[in-house]
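Every protein chain but one is kept in place in this view of the complex.
Labels run A and B following the written order; every chain starts at residue 1.
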Amino acid sequence: MLPPVFGVLFDGLAYGMLLFLLSVGLSVTLGLMNFVNLAHCAFAMVGGYVTVLLVNRYGWPFLWTLPLAFLIPALLSVGFERVFYRRFYGKSDLDQVLLTIGIAFVSVAAAAWFFGTTQQPISTPEVLRGSFHVLGLDIAPYRLFLIVVGVAVTAALIGGLEYTRFGAQVRAAVDNQRMASGLGINVERTFAITFAVGSGLAGLGGALAIEIVGLDPNFAFTYLIYVLIVVSVGGLGSIGGSLAAALLIGVSDIAGKYYVPQLGAFLIYLVMLAILMWRPSGLFGRR
Amino acid sequence: MTAPALKTSGLSKNFGSLGVARDIALDLPVGGRYALIGPNGAGKTTLINLMTGMLKPDAGSIVLGGEDVTALEPQDRVRKGLARTFQINTLFPGLNALEAVTLAVAERRGVSNQFWRNIAEYRESIEEAYEILAKLKLGDACYQPTRELPYGRQRLLEIALALATKPRVLLLDEPAAGVPHEESGEIFDVVAGLSDQLTLLFIEHDMHVVFRFASHIIVLVGGAIYTEGTPAEIAADPGVREVYLGKRHHG
Partner (left out) sequence: MASITDAGSGTEPARYLKRQTRWHWAETLFWLGTLLPFFLFPDYLQLASQIAITALFALSLDLILGYAGIVSLGHTAFFGTAAYAAGIFSKMVWGEPFTGLIVGVAAATLLGYASSFIIARFRHLTLIMITLGLALLLEQAANSASWLTGGSDGLQGIEIWPLLGHFDFDLWGYTAYTYSLIALFVVFLGVRRLINSPFGLALRGIRENAIRMPAIGAPSRKHIRTVYTLSAAIAGLAGALLAQTTQTVALDALGFQRSADVLIMVVLGGAGRLYGGLIGTIVYMIAHDQFSGIAPQYWYFWIGLLLIAVVMFLPNGILGGLQVAAAWVQARWSKR
């Protein structure tokens, strides 16, 4: 019989994987273009609502909606990048913050208009529902599924970055943009694709999050704070950093709420502040 | 025997396995006019960044007028008399020249933390700032925002800001960079007119300028000092010619 701490760890890991999916895109694009995109979680929200729409309105099975939950935010992000973001690459932090907060506000209102302000439940496949008893712990298959997806995505990302030519281009551009474009790497195209993948992953995260934390129009902001914490703690431009930070924050949050519920979210803010003050560029950031 | 104006020993810096500064030893006498030349990427600006404190060395020391400043922050080194200009204009776009130089003077005089009196009451600081600007022929343009100044004048403002700190040692990073040949004369007149109590080290690519002003030339290649000597010695050195002078260069 395993003590409850393992249950907490398991739940924390699953939650952390979810945070990773939501955050990794922002971390890489921030490291790549230094563009503070506070509308990132709005893309996540779009992915969630795509799933809601397809499952509830059109009766699609949950798992089949996931590729679209990835694709649609990815395509949307390409559009936004062309129309808005591109003009703000060199601009000040404040300008980028304001632009993207504005976009986030508009998306929240749009979501409320189309889907209402209440949480949207969806039906997940039978095999993922409920929980089974293992070694004295309640393991929810859905959370297990989350961890599997997280591991798969991590492997795909790291593999893509290390072993493909595109990945090498991304790494070069993150390292030194001027040098990279001097080498003939089309930095803008690299960024557009990376941005699309990142937003797509966020959308996937949003869809997967419905079952764990629910989806309502405020998702774009509620989870933005968590995502920003993960990104700043993990270090900009680092996939490994995002993973480490996401897992750390996920476990800390679940553990905090389980063991000391009165403190609520207190614990993760303390963790973030402590880490940032010790390593201002994050755990794996450059400087 | 007076201490050298600026002396470095064993100054080294690595970025990963890339040695951008390798065991650099410099010895600038007071009033010296030293030129630092070398191919692109040799580490000339890096050296200035190390000397001014913008970059922390991995090893070595920097001694300013007999005082070890290796551990000091950049602003403290400025206070001790070490100033620099930037190769790419690093000015205050929204401030006009008068405000910018007055700010530098006020910082030097230690009054910049006073927030209860109107700036206009600091007559001496303002007058000193205007004098510097007038000397650099920027007096008539001093009310225009910096971003509206023509490029050549901005380069002059770079120098004005550095002079406002009343330095003993001035490091000029390509003072006429990007300025068309016809206009760069003004900048070099200013350089020529600087007091001979002021020690100068300047990075330059234009060999005419180097031979006109420098009493001593240091050649930097791949982060290390390749050779140094008088202009005549350097001009005659075949190795230098091969490494640098032999290449086609843009005046």
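Worth a mention:
The rule is short, and it goes like this: contacts are C-beta pairs under 8 Å (C-beta built on N, C-alpha and C of every residue); 3 or more make two chains touch, one makes a residue touch a chain.
Computed from a predicted model, the values in this text were never measured in an experiment.
Checked against the full complex, the one of A:2, A:63 or A:97 touching the unshown chain is A:97. The chain not shown here is touched by just one of A:63, A:151 or A:270, and that residue is A:270. Counting the whole complex, the residues of chain B in touch with the unshown chain are 52-54, 73-75, 78-79, 83-84, 86, 90-95, 98-100, 102-104, 106-108, 111-120, 122-123, 125-127, 129-131, 134-135, 139, 142-143, 161-162, 164-165. Although one chain is not shown, part of chain A still touches it, namely residues 30, 34, 36, 84, 87, 92-95, 97-99, 101-110, 112-113, 117, 217, 225, 228-229, 231-232, 236, 262-266, 269-270, 272-273, 276-277, 280-281.
Note that only the chains that are shown with their structure count from here on.
Distance between chain centres (mean CA atoms), chain A to chain B: 46 Å.
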